[in-house]
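Left out: one protein chain. Kept in place: all the others.
Letters A, B and C name the chains as they come in the text, with residue numbers starting at 1 for each one.
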Amino acid sequence: MSTRITRDELAKRIADDIPEGAYVNLGIGAPTLVANFLPDDLEIILHTENGLLGMGPAPEPGRIDPDLINAGKQPVTALAGAAYFHHADSFGMMRGGHLDVCVLGAFQVSQNGDLANWSTGAPGAIPAVGGAMDLAIGAKDVYVMTDLLTKQGDSKLVEACTYPLTGVGCVSRVYTDHAIFDVTPDGFAVREAFGDNTLESLAELTGLNLVR
Amino acid sequence: MSTRITRDELAKRIADDIPEGAYVNLGIGAPTLVANFLPDDLEIILHTENGLLGMGPAPEPGRIDPDLINAGKQPVTALAGAAYFHHADSFGMMRGGHLDVCVLGAFQVSQNGDLANWSTGAPGAIPAVGGAMDLAIGAKDVYVMTDLLTKQGDSKLVEACTYPLTGVGCVSRVYTDHAIFDVTPDGFAVREAFGDNTLESLAELTGLNLVR
Amino acid sequence: MIDKTVPTVAEAVGDIPDGATIMIGGFGRAGQPVELIDALIDHGAKNLTIVNNNAGNGDTGLAALLANKQVRKIICSFPRQSDSWVFDGLYRAGEIELELVPQGNLAERIRAAGAGIGAFFSPTGVGTELAAGKEEREIDGRRYVLEYPIKADFALISALRADRWGNLVYRETARNFGPIMAAAATTTVAQVDEVVPLGTLDPETVVTPGIFTDRVVAVGERRWVRDGEFVGGVDIEGQPLEEKEDAA
Partner (left out) sequence: MIDKTVPTVAEAVGDIPDGATIMIGGFGRAGQPVELIDALIDHGAKNLTIVNNNAGNGDTGLAALLANKQVRKIICSFPRQSDSWVFDGLYRAGEIELELVPQGNLAERIRAAGAGIGAFFSPTGVGTELAAGKEEREIDGRRYVLEYPIKADFALISALRADRWGNLVYRETARNFGPIMAAAATTTVAQVDEVVPLGTLDPETVVTPGIFTDRVVAVGERRWVRDGEFVGGVDIEGQPLEEKEDAA
């Protein structure tokens, strides 16, 4: 029974939902993969919160410029049409609702759209939040990209988050390896089920009441 | 009996108190005259709140550039070393206390440093405030340049302002045609009396208890 | 391909509805989007709320918009000028509402709207009648009043150059309110002297990133500018001195 798509397939599926002309921030980690699947013939403008709109792909080998990095501190390039700005302007851009989409990872998403992705709350862990909370509340649409289940088999879609929150009621849609879920006033709605997944099988995996 | 200096003399007297390297905003009207007396061999950087540091003198005839104006909407020039910025940055510069001096006109200044210079409160008058309130509270030192007496012979230095306030407790010093007054916790202190003026004659003119 | 250019000013403002709140850039003549304002007059939308530093001068531009009875309310810092007779008349007749805001609070409130700030404590205006009724608080020994963002449905601004992504650069003090208004409006329309190919604007020097710009319309160079450089010989209204002398 085919119940999961690969991470690359999921990244492509997200990329397919991003229209030309969108201003998009891809969070650190798996969401970065989405950039690999944005069609070359569409202009989609990537934002990196350390001060660049119009971020391009990684540089050619030997052309790394240490002044030109992304939020993950990896070397990038700038496209024709790019613009640089300082941190307050960059986060003003996010907080002010100017980005169309951001894609973030998650530990948990609750059915009212709460996101937990910055801290497991484990005792002794050193906390670090970066721009996660700003991204969570900033974009017009916040997409989460994640496996549906943890390695232990627990659902990351939950009734209420048990991990420390990143943002309240901020997630619009969750792209998982099993299905795509929209956050609705009635809870998670299955927008698209991959492979053999059904509303019923997903309800069982998540232990949630799902809607169509 | 010589009791008054001219407006140009007063402008020069203010200019003499501005040290090299100071960032200065000269308000619309009489304060603009101060620029004429800033020594050519000293670098004093003028700010105009519509977005320019390093404002230069009026342009040569026939070289007027309508994109390059001051807060009074008069044509100006930009010096080598100038910088342009937008209105929020410009007023952030003022509000954030980065200007060393601003020079403003006044209807009234009270002995605790309140300034009234934007409205006579006359019924039917159309109110207009511009940047007056921002300037009043923004600079490290707010100098007022004014005649000591109104045309009706009333003192502009008062116990408490009767005109609508521009700012509370914001004035550091008042340069008048009769004398220079510092605002102190004990009231107006006569810093320098011009011509035949004395503490006593000034106290009589203003009807205030003045200190040395 | 992203292309935010629109061919005419009429098209650029054609969907502005009655009752809209519109920010209009400019400080005096500098940065005033003259052609867009003229298009808005032709378009005829009524019952507008206008946000601008002033309330119009002479009989053109914003003053003409007011004279055409399209404006219900104006939010500005300095309505009264030697040549603001149009506004003055409407105001005295009770035909226009005025919200007077200190210039720095006006700028910061516009900036706050664009930056998603819910409200902020400003020291400007404390203890004056323009702060009457506003929430006041002492913070770290200084008094502040609480000020709220000013948002708009549309911003009409003027810049020097744009590319098709809507990146903008300005010229001298004509920059003024343009960048913050562009960020504070749902739909931002920029008139520019010229649209240049993508990649022509140095990304270090772009002042308004295209994310804030929705429409760009080229209106041609002003008479005191050639290839983006000042060529001089104009009066404060931008009339070439020779031409003016000819006319006189």
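The rule is short, and it goes like this: contacts are C-beta pairs under 8 Å (C-beta built on N, C-alpha and C of every residue); 3 or more make two chains touch, one makes a residue touch a chain.
Predicted, not measured: the structure shown is a model, and the values here were computed from it.
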For the chain not depicted, the shown chains it touches: A, B, C
Touching residue (missing chain; options C:Pro79, C:Gly116 or C:Gly166): C:Gly116
Omitted-chain contact residue, chosen from B:Pro61, B:Gly81 or B:Pro123: B:Gly81
From C:Val34, C:Val86, C:Val101 or C:Val169, residue that would touch the chain that is not displayed: C:Val169
Omitted-chain contact residue, chosen from B:Arg95, B:Lys156 or B:His178: B:Arg95
Chain not shown: contacting residue from A:Tyr23, A:Phe85, A:Phe181 or A:Phe194: A:Phe85
Positions on chain C where the hidden chain makes contact: 108, 112, 115-123, 137, 139-140, 142, 144, 148, 169-172, 202, 204-205
Sites on chain B contacted by the missing partner chain, in the whole complex: 20-21, 23, 43, 45, 47, 52-54, 78, 80-85, 88, 91-99, 138
Missing-chain contacts mapped onto chain A: 48-52, 62-69, 73-75, 78, 84-88, 90-92, 94-95, 114, 124-134, 137-138, 164-168
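Following the convention adopted for this analysis, only the chains that are shown with their structure count from here on.
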Smallest count of steps, each to a touching chain, taking chain B to chain C: 1
Distance between the centres, which are taken as Cα means, of chain C and chain B, whole angstrom: 28
Euclidean distance of C-alpha centroids - chain A vs chain B, Å: 54
Distance between the centres, which are taken as Cα means, of chain C and chain A, whole angstrom: 36
Multi-partner residues of chain C (each touching 2 or more other chains): 111
